[in-house]
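Following this message is one structure expressed as structure tokens.
Of the protein chains in this complex, one is absent; all others appear in place.
When the chains are written out, they are named A and B in that same order, and each has its own residue count from 1.
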Amino acid sequence: MCSTNPILVRMKRVAMNCEFELVLCGSDRRYLIDAGEEAFEELARLEEQLSVFIPTSDVSDINAHAAERPVRIDARLFDLLLLAKRVSAETGGAFDISTGPLVRRWSAGDDHGGFSVPTSEEISQLISKVGMKHVCLDQAAITVAFDRPGMMINLGAIGKGYAVREMADLLRGRGIDAGLISGGTSTVYAIGHAPDDDAWTVGIRNPVEREERLTTVRLRDRALSTSGGHERFTEADGVRYSHVIDPRTGRPADALLIACAVTSDPAESDALSTAFLVLGVEETKEYCSAHESVGAVLVPVPAPGADLEIIRIGIE
Amino acid sequence: MIDAKGLTRRDFLKGSAATVGLGLIGTGAVMASPRVIGANDRILIGVIGCGSKGASHLRSLVEKSKDPKSKIAVVAVSDIYQPRKDRAREISGGEVYHDYRKLLERNDIDAVVIASPDHWHARMATDAMEAGKDVYLEKPMTHTWEEAKALVGVVRRTERVMQVGAQSCSDDRYWKANKLIREGALGKVLWTTGSYCRNSTRGEWNYNIDEGANPDNLDWKAFLGSAPKRPFDKERFFRWRKYWDYSGGIATDLFYHELSHLQIALGPEFPKKVSAGGGIYVQHDRDVPDTFHMIIDYPSDHSVVLCSSMANRQEVPELIRGHEATMYFESPGIVVRPENEFKDACPEITVALDPRSSHMDNWLECIRTRRTPTLDADTAYKVMVAIDLGVRSYRKEQVMKFDPAKQRVI
Partner (left out) sequence: MSFYDDGALSRRDFIKGSAAAAVTLGLASGASAQQSDVKEIRCGFIGVGTEGSMLLGKLVKIPGVKVPAICDIYEPNLQKGLKIAGGLVRGYEDYRYMLDRTDLDAILIATPLNWHAPMAIDAMKSGKHVFSEKMMAYSIEDAKMMLKTSRQTGKLLQIGHQRRYDPLYNHAFNLIKQGVLGKITHVRCMWNRNGSWRRAVPDPKLERLINWRMYKDQSQGLMAELASHQMHVTNWFLESLPISVMGYGGIDYWKDGRETYDNVNVLFEYPEGVKVYYQSLTTNQFDNCYEQFMGDKGTLVITTGKAQLFKEPRAEDLMWSSAAHKEKVGGKEAIVLDADVTAKLKAQAGEGEQIAAGEKKKDDYMAELEAFIQCIREGKQPDCDGQEGLESAATCLLANQAMAQGKKLYYKPEMFKA
């Protein structure tokens, strides 16, 4: 397919607040474009399903009603929530899709300068009100329920990976066996390998020198997801408070500049990259040694003036 | 334009539809291997347990599958004893598994026949249904009545088609009998007799023991499963029906058949009282009695008496006795003869039988239509309660009582 005179088609579409890109490899340009269009249609449909900004989305439905009664959803979305729950459990709560109120508190006053650092009391209050433990998944009925009011879930940290995965499935189903699918800078999935190589080489951007490539990772039928705490933060009294909150402590996760996860499922890598950012180096190493098929690339926050250190775990 | 019969989308595709490789990523944790009824829409079958009964099912299914109209295929077999694995492979050409669970992992298999020893029935049937397979479960349904109760729950929850293999239930005579009884042909039903008798010099269930069987070609631990741990014993493997650990003897092996079809005739019910008697009178090489009788009393005021000896062939006739008439099972069908006292009110009736699908065919049909099969889980469970209480009554030397409402032994 991608061997003789390969054609590469590049297509972009904005969705889920970022730019999704397809790089598809094949021998018929028209065909690649048609397949790409279908993938983007699927993307639009998934956004309708997941967006908290769309009142008729499944997630909005859950947030509006799951505290009153179990809400039925389709099995594919349920599966995603099961994944979220599993990653949450396996990372000791470092990944949690229900931490909305906590995150909002740390970003409150962002635009108007009215921010104040939350007190310990406030934090423990907020922590007690959120958490995956309050999200009940009934596998037989395929429903979601909250066991307390005021809970909200947001699939932002796993949704792009999910979309990438579903688009990849669709494209494979259309016979595409080589390509790259990415959702913003959050997740990229490699189908097969590049035309003249036995893998796709994907770069991770240097967060400080944004024109530079920090390092590369080679992927073949695998996903790479990146999470960074340096892009969104609140500044107060000269201190930067990242918007990436550690659900376990209720405070910003600040050990790592960037965390990347590499695994075969883009939705999982999306979730794990967020978890790794919170877990830090040691705990990420522990996680990866317990999960053979998962790799990581971590960049700790450097000491002032020091170079960036790149830690690769389970990836050559 | 409308001509659905005989025209499928496949026809106009002219040639095999290319199925493109999927490489699905992601956990599909929610589904129980949903099988696609696909090419030729054949039902793909596995047989678990290829001893004498299993091999017999295997042979007949393979034979059936040769007729393309049957739309079935046997694709996998499983056993824990090497010579039986070899034999099963020879008969069917299917893939051979040592661990039945690996067979169940296959997404392409629709349905399995389970012909393992009794104490494995509940476990294998549960695993099979939870893996999305329909089940033909050899009789007795289970080893204990509690297992049967749990299995009913599994059937309901997994919405599988489970047929319990007491073939006589597919005999039309018992269905006709039920209709007659409900219409009042016998008046009040009082008691029913059935029996199952055999004789031999060798001793019942003393099947051949392969001298070559040893721990290397026979997975003893797997045979035992949840049964009490005992050292390797060929006698127990080949002749498991003689031992309480794996079987209920006459009750589970033979009375299960009898009571199943009688319950169909009488209307399935939980027993309220069961007592059993008999003993090891002649065949002293076993746990289970060679002569064994049970009396079952039912809440709707009638009794069933089952008699058996493995050391004398003289049967007790199968009769359903009502206050006004008695039902005889005589070829070609059923004959109902009124009691003298009621000769004027009711005539003698002879009822001919209608053809019915065989027990196995009924299962296969129900797999497609999702109808309830002939010996369904609920009925089979009710039978199991009576049968197992008979075993317990004998072993404890006590009358067993059961609460049908609470489904508990009192």
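Everything below uses one rule, namely that a contact is a pair of C-beta atoms (placed from the backbone, for glycine too) under 8 Å apart; a residue touches a chain by one contact, two chains touch by 3 or more.
Please read these numbers as outputs of a predicted model, since none were measured by experiment.
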item: From B:95, B:130, B:287 or B:339, residue that would touch the chain that is not displayed; value: B:130
item: Touch with the omitted chain, as defined above, among B:76, B:104, B:346 or B:375; value: B:104
item: Residue among A:124, A:139 or A:293 that touches the chain left out of view; value: A:139
item: Residue in contact with the excluded chain [from B:159, B:285, B:301 or B:330]; value: B:159
item: Residues of chain A in contact with the chain not shown; value: 30-32, 34-35, 37-38, 41, 45, 49, 55-56, 58, 61, 67-76, 78-79, 85, 133-143, 145-148, 169-170, 173-175
item: Absent-chain interface as seen on chain B, which is shown; value: 1-4, 8-10, 12-15, 17-20, 22, 24, 28-39, 41, 98-99, 101, 104-105, 126-127, 129-132, 154, 157-159, 219-222, 224-225, 229, 368-371
